[in-house]
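The other protein chains are all here in position, but one chain of the complex has been omitted.
And now, subunit A:
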């Protein structure tokens, strides 16, 4: 089995370059690559394009990369939790492509699966359709969307093995599996790294073929945006 293990986040992100296109897994703050983001923040990078469903919050996740002005362009579906993002966007400092969440997921999936484009009904009749090819199939209109790929994809899993196989937990799976496949170099951080052979192959969500580097993450904060509890 090919061993994908690297020592830590710093080593894993050492060759990320300015103006690179990055994918970062996660939905809200759930399942985001916390360790890799921290390591990226320690590097002198600029002009990055970040593809991620959300942009973190002001003081956590991708929000920290925005604070440091490392990001030239964001490609996301929802950015409502980040005031700094909204400010940079409205002032024109940040380039932003907002796309429907399902279209984002499918564009990333298509990138990893070698499908250059596909038709979707999402966004027909809206400004999302501007400049895109429309076509009718069986009486309904669809618009053509292109794949997305990245120089580096950062994903976060619950468990992983040295061969790069990944298992996610709960709703922290979200965009991570598709992004793992769509990255030229995919860097996985996991809460528990085990030797190849210890994970049950029946339960692998992301096969190791998509993962180039894997490391044991540490000090997970797993911040909660909307802690909502019931009394009973």
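Just so we're on the same page, contacts are C-beta pairs under 8 Å (C-beta built on N, C-alpha and C of every residue); 3 or more make two chains touch, one makes a residue touch a chain; residues count from 1.
Operating definition for what follows: contacts and distances are computed from a predicted model.
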(request) Pick from "ABC transporter permease", "3-oxoacid CoA-transferase subunit B", "SufD family Fe-S cluster assembly protein" or "FAD-binding oxidoreductase" the UniProt protein name of the chain that isn't shown here. (result) "3-oxoacid CoA-transferase subunit B"
(request) Among A:10, A:86, A:151 or A:192, single out the residue that touches the unshown chain. (result) A:86
(request) Decide which residue listed in A:108, A:150 or A:163 touches the omitted chain of the complex. (result) A:108
(message) Under the stated touch rule, tell me which residues of subunit A contact the chain that is not displayed.
(response) 27-31, 53, 76-81, 86, 89-90, 96, 98-106, 108-109, 120-128, 158, 168-178, 205, 222-232
